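One protein chain omitted, others in place.
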Amino acid sequence: MAGTTTALDQLLARIDDEDPFYYRLEDVRALQLQAADERFQQLRQQMPVLDQRSQDTGTERISGLADMLPLFFSDATYKSYPESLVEQRNWKALGSWVEATSAGANIAQVDVEGVQDIDEWLARLRDAGQYLYVSSGTSGRVSLFHASAKDRERDLAMFRLAWRWATGAVPDQSRPVFALFPVKGSHRMMDSFGRIARDFGRPDAIYYLSDQPLRVTDVNSLGRLRKAIGAGTATPSEIDAFEQKSAEKQVEMQQSLERLADAVVRHRNEPCLFIGTWGPEYRLVKTAVDRGLASGVHPDSVILAGGGLKGIVLPPDFKEQLQQALRLDNSRYLLLYGMAELSTIMPACSQRRYHIAPWMIPIVLDKDSERILEPKDGRLTGRLGFFDLALEGRWGALISGDHGTVDLKPCPCGCPGPSILDTIVRYLDLPGGDDRVNCAGTIDAYVRGALGSAVA
Amino acid sequence: MSSLTGTVVGKVIKVPHIVHGKAVFGDAVEHRSRVGDLFLTPKLDLDALVRPRSEPGPAFEVPLREILDLLGETGRRLNLDTNPHLAEALDLISASSRHSRRVVENTYRVIGQTFEPGALGYQVERELGPGVIDGWVPVYKPNAPSCQVRAFPPRLVHIMAGNGPPAASISIIRGALTKGINLLKLPSNDLFTATAILRTMADIAPDHPTVRSFSAAYWRGGDEAVERLIYRPQYFDKLVAWGGEATIRHALKYVGPGFELVQFDPKVSMSMIGREAFCDAETLERVAGLAAEDVNMMNQEGCASSRHQFVEGDVKEVDRYCAALARQLAVDRFWGDGKIWKTPADIRDTVEGLRFTGTHAVFGHYDGRGLVVRSNEPVDFHPIAKTVNVIPVASLRDAVRYASVATQTVGIYPRERKAEVRDALANAGVQRVVTLGSAIGLATTGQGLPHDGFLPLQRLMRWVSDEESE
Partner (left out) sequence: MQPPLRRGPTGECVNFIEQLTSFVGADDPYDYRLSDVRELQLAAAHQRFERARGAMPVLDRRASDCGIEKITQVRDLVPLMFSDATYKSYPDSFIAQRKWNALGAWLDALSTSAGAAQLNYDGVTDIDGWIARLADHGHTVYVSSGTSGRCSIFQVSQADREMDVRGFRSAWRWKAGVQPDRSRPVFALMPRSGAHRMMDTFGIVVRDFGRPDATYFLSDTPLLVSEVNRMARLSKDIAAGTATPGDIHAAELAVAAKQAASREAMRRMGEAVTRHRDEPSFFVGTWAPMFALAQAAKTSGLVGGLHPDTLFQTGGGLKGAVLPNDYREQIESILGLKPARNLSLYGMTELTPFMPQCAAGHYHLPPWHVALVLDKSGEQLLAPEDGRVSGRLAFFDVSMDGHWGALVSGDHGTLQLTPCACGRRGPSLLHDIVRYRDLPGGDDKVSCAGTIDTYVRGVIGGETL
């Protein structure tokens, strides 16, 4: 394996191993650092924003974890585009922003003549082979980030790997699939999950939550209205119209769930595949039970669940309820942890721990992201961050908003590689964090939240 | 159909809205009043009722003098004998009111007095200080650079009370004095008085900035479809809410940064009568008359109406007082009727049960002339419909423990005894101590004196400072 191949290539080649998660950290650490430096040197040539950061912090080389710290981005980077560029349809400027925050994107040359909104813009770019993903943007503002062709390919490979590793399921286009997301959209989930759905799904039995594409414009319009309310320029009737539209969407969503639930009941004796996040899956399963799903689904069915709840309120025992209704063995669940802006996902083992691939470097920081924490008894607890070495279309070192524990010791499942305990929470949801009283505030506090929950 | 407003068509009443000073007529929306009568209003145009913050309100820069002139003229025109709006409001209200037409008419005869410009000028100066409402006024703080302060006009939504026309005039007067933008939410139990006053003002000067600062509309109190849209800091600074637990609980949902609640809480009131009342029969009858005056304002439907009375004396003496009070409750008074509707059945049934405990005595009648229940401890029910609960006490100080945060007014006889208990009462939560017989306080409360524990004009303004201004 040695010779002329780079450290990066060596690590990434492991995706084809029988069990890429089966490794000892000390065996790969040197390789990881070397690969990190290779990726860094490669991308700083292409990403002005990364180059700027390395100059500002005087980082020229990565030879240890400490060197990486100043180079970590947060999702704020991918949300840093001015909203006004979208409002004013300044696609050229938005394209320049994307090019500065990504690598290998070639946007300036794409003809965007006549593009009316951001969804059209994204479609136009896609037609020209330039993939930009968006995040779901709970707060009404979406992240925008670039994925190279290679990134997209790896994304799919990663999901196939996770399915095989966690459940043994292989993509043979044989199963009814319940895909709890819209059929189209610029969200990474729609792209990667969509391909998974087609990979595993019997072509005549793939059910999507919606046939309408998920539009960034809708998400953005929420943000824009909030802004207008804050500025005092929104009229009561505009607020009313928006709220009514949201209510209609809720109704559509419910009808859609019922349609899917009936299909679940129909296919209950075939091995199916469920793919989505916790919130919609819970609602689907509850609806299916109400509509006659009495004794679970076929025992060979598999289910992918994950993602935060994004402010959706579910009963505390929703996972148990879901399990009771589906009656699937633990081994039929593919539980995932990952960040939307990164490519490498972390599947959970039988012990409900999320395993980290060798081409992904975890770091654990203090709450304020200023210090790298030292392990205690082989464990690290604090703010999670990852350097995903697989990414080449953007910078893969990202700090999350999550609090969690990384165990560097072997996992009880038998795998010696590092894993993350099933105790991950968003800092936002941690108790006590918000009990400080302070008289400083933002206009956001003055916009009453009747406008929440408007995104899919 | 002959007149333009408040038209009675069969049994259906049309209630106009006022939008920026102009009356708007229409019958697009049906409502039911609390007595079950149907009434019609124009369709609510919420966009028209809010004014964007990008422009100041019409009266923000009008000198106080001009506003007082307008209010003074309004007061003169609020003459029941010559003002068609007021006469019409009186007809409509007394048609559905439980009070006698005489009492309702009396309340309309006095509202003009509340607009007296001299008193209102005093109120502004007393509550805000001189000049500060008309512009930036220098303030001198020791060892600090000089600063200027202005009481800046606010944007207000008033959730009005409907138990008597003075409630409407007070809201309008305060709104006008602030120079701010005012949206009045009409109460279902008085849909007419506020619009009658506003239309009187518009008759005087249709384009006056103060007139254009007022809108008035009806929607069902607590209607989320309306309130969630307009109760926002981008449109209004403060919600001025009168009474009604449900109203206040609704309003609280919308209170948050930038949107404040100024509440006049729902209240109960009581009386304290010293042993001096028993010095002779004539005095006792006179004191009972004063006490009846405090009970019977708007037939005991106000917050200042006395419901419990603590009397210094033994049971025999107190029973004599109770008998006198029952007689006095049956007398017609300016603010109340000698005979009203029957005592509610649940109070009657309760009192009939209490009669046989050996510790209670009952005076008066269930027929609306007035009922007095004497007991050792306050009764467990809430006395309404001219029902008074009299409790003997050894000394007025013993009665203080029955006052609480819900107590607004305590009327005391004789006046000299007030000093003896007023600190203890204030400590218990009481907001107002008056001489027995003066609980109505129309000319005093809120007009330069505190109302519900604060100076209302001062609370309504937005206080802005210019620091180190020289």
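The chains carry the letters A and B, assigned in the order they are written, with residues numbered from 1 in each.
Note that a contact is a pair of C-beta atoms (placed from the backbone, for glycine too) under 8 Å apart; a residue touches a chain by one contact, two chains touch by 3 or more.
Since the structure is predicted, the reported quantities are computational estimates derived from the model, not experimental observations.
Trainee: Kindly name the visible chains that come into contact with the excluded chain.
Mentor: For the complete complex, the undisplayed chain touches B.
Trainee: Which residue, B:Ile18, B:Ala89 or B:Met160, contacts the hidden chain when the whole complex is considered?
Mentor: Going through B:Ile18, B:Ala89 or B:Met160 one by one, B:Met160 is the residue touching the chain not shown.
Trainee: Quick one: say which of B:Val226, B:Ala277 or B:Leu354 touches the chain that got left out.
Mentor: Reading the full complex, the residue touching the unseen chain is B:Leu354.
Trainee: Please identify which residue in B:Thr41, B:Ser169, B:Asn189 or B:Gln309 touches the non-displayed chain.
Mentor: The missing chain is touched by B:Asn189.
Trainee: Tell me, which residues in chain B touch the chain that this view leaves out?
Mentor: Residues 32, 34, 36, 159-163, 167, 187-189, 220-222, 242-247, 264-268, 301-303, 305, 342, 345-360, 366, 375-377, 379-382, 401, 404-406, 428-429 of chain B touch the chain absent from view.
We adopt the following convention: only the chains that are shown with their structure count from here on.
Trainee: So how far apart, in whole Å, are chain A and chain B when each is placed at the average of its C-alpha atoms?
Mentor: Going by mean C-alpha positions, chain A sits 58 Å from chain B.
Trainee: List the residues on chain B that touch chain A in their complex, please.
Mentor: 46-47, 49-50, 52-54, 225, 228-230, 232-235, 254, 256-259
Trainee: Would you pull the chain A residues touching chain B in the complex into a rising list?
Mentor: For this pair, the touching residues of chain A are 229-237, 239-240, 441, 445-446, 448, 450.
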